[in-house]
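Structure first, commentary second.
Chains shown are a subset, placed as in the full complex.
Labels run A and B following the written order; every chain starts at residue 1.
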Amino acid sequence: MQVHKFDIRDVKVELRMIRTMCLDRATKQFLPECSVAAISDMVARPEVVVWTDVSDPTSQDFLDLAEEFGFHPLSIEDCQHGHQRPKIEEFPGYYFIVMYEAHLNAEQDLELRELSVFLGKDFLVTVHAKPINAIDTARRLWPKWLDRAKEGSGLLAYLLIDAIVDDYMPVLDSVSETMDDLEDQIFEVFKPESIENIFYIKKQLLQMRRMVTPLRDVFNTMLRREQPIFARETHIYFHDVFDHVIRVADTIDTLRDMLASIMDAYLSVSNNRMSMVMKRLTSISTILMSVTLIAGIYGMNFDVMPELRWPFGYAYVLGLILLVAASLTVFLKKVKWL
Amino acid sequence: MQVHKFDIRDVKVELRMIRTMCLDRATKQFLPECSVAAISDMVARPEVVVWTDVSDPTSQDFLDLAEEFGFHPLSIEDCQHGHQRPKIEEFPGYYFIVMYEAHLNAEQDLELRELSVFLGKDFLVTVHAKPINAIDTARRLWPKWLDRAKEGSGLLAYLLIDAIVDDYMPVLDSVSETMDDLEDQIFEVFKPESIENIFYIKKQLLQMRRMVTPLRDVFNTMLRREQPIFARETHIYFHDVFDHVIRVADTIDTLRDMLASIMDAYLSVSNNRMSMVMKRLTSISTILMSVTLIAGIYGMNFDVMPELRWPFGYAYVLGLILLVAASLTVFLKKVKWL
């Protein structure tokens, strides 16, 4: 690791993409933001906790990371290619963690943003292509937890992961509300289009589940194995996050079950309504055919048809038609076919 | 923990929200109800079992709890935010337990009321926003079990949890009865609206399951790990409650299976009835069309149509119409289409 000459322009360019915060655990003071080239020197100082955040990284950024922190090519590759499943992998000297942050935009479309984390004993590296809210939250909270600074990168990882997991619940709450609306759309004012909403919610829940279920394994790995990275004290915090992950996973499963019920209800109500309409229309046809028959009979050309000669024959037949139509209507209403 | 000056007004206000019962294990006598500020002194006395019940807690109440019992901020936070899943979490010196009490109101709506329990070796703290029946039951029963007073907070926890779990079964019995009614509604007097009932029962069972299934893990944790909190003797009681939890969980699963069958039956009977109606209506149409054809034929204007000249042609055709209608009706009845 050669020593770079400090160049202010170099820093400026980097500032957009790579930000490094350094905390001195002994003095509980933040050091001034350092350049990329200086990171490896910081990491080498045992009393300093280094957090490097890389947003929208370029190929050069990955080369720099590999050089400054000495990351294994496989983890750099996974980080660069993206589209990994949530996971934790142990590499010599650090863990490589992949998580997703959930975003719901105004149209209720779910967007999952990948966050790669390299977690070492004294450093944390976060890499992401899109803005991650949890990064800002952790950056804001870290200085407030200085009294627990001696716990090192574990505390920082907790702040970050807790912020990500806490954002899952509002997304599910929003899904849950949409499902309540769906229920109304089915039982109160039936809308055939509901099927599309059901389908898109199902898709969202599938995405959420795919993102949350493997997290359980991530936390199991973090909590079960003897972890020199986390202080004993930090454990209890991760247990709390783990519990929240399980709650999120349970909620997803419950919502899926509920959605299946809503789907069943939708199909059944849709069927019932269709049946009702068909019964009504066919009943109306039957009434019309009955009275048409009467008109047909008096349209016959028999020489001898006494009614045709009656002065009030026409009035009589119109009355008959109304009578038949009315009594059939009453009858069909009574048997609930109309 | 500073010593408060005793102030009768202060106690009165607290009585509404925080009640503390203290039992002297040695003398098997209850001590007079103590103020919030005095709790920590009571907890410090090893021969005293302290039960503090906090209903509808304010932020100040939580601060007091944290101060008097020394609870970890994470458990206080979970307790304050609520909406936790049923769980047991180990904190230094105590367990934090979340359970739900099931209430069925007059309209058969299921309400789940959250109860947070802090269970220490010599103390039990219960926190709840709404009235919990089991609290009253435990309060009533505790003085009757004074001969087993030496078992400490474990016995008290048993009385409380047993009361909660025992209340699940009547709720399920009520659900089961509603399902029997549904069965009648489907096989005896079919009602299309049953689908809504099926849906709401499904929702209730989902809620119940979400509340009961994690309880199994709670009890496993309580019973499997070496527990310094419970005396050996108390174990057998918790085993009994555990068994009831499993029975409740089994019943929920059976009811869900049964409900799925009811849903299938509903759909099938609904389909059969719709088929029957459509077959009937279409059969009636066919009859009407047949006789209308006869009337149509004799409405034709051919010069030579012998029947039209018959003196009893009209009577003949009316007879023909009745004959055709009657024979078609008989035939369609025979093939079960009408």
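Basically, a contact is a pair of C-beta atoms (placed from the backbone, for glycine too) under 8 Å apart; a residue touches a chain by one contact, two chains touch by 3 or more.
Predicted model only: the values in this text are computed from it and were never measured.
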*Complete complex - number of sequence copies, 2 represented*: 5
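The criterion applied here is as follows: only the chains that are shown with their structure count from here on.
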*asked:* Quick check: how many Å separate the C-alpha centres of chain A and chain B?
replied: 27
*Given the complex with chain A, which residues does chain B contribute to the contact?*
72, 74, 78, 84-85, 87, 89, 91, 192, 195-196, 199, 202-203, 206, 210, 214, 263, 266-267, 270-271, 274, 277-278, 281-282, 284-285, 288-289, 291-292, 295-296, 298-301, 305, 307-314, 317-318, 321
*asked:* Which stretch or stretches of chain A touch chain B in the complex?
replied: 187, 236-237, 239-240, 243, 246-247, 250, 254, 257-258, 261-262, 264-265, 268-269, 271-272, 275, 278-279, 282-283, 285-286, 289-290, 292-293, 296-297, 299-306, 337
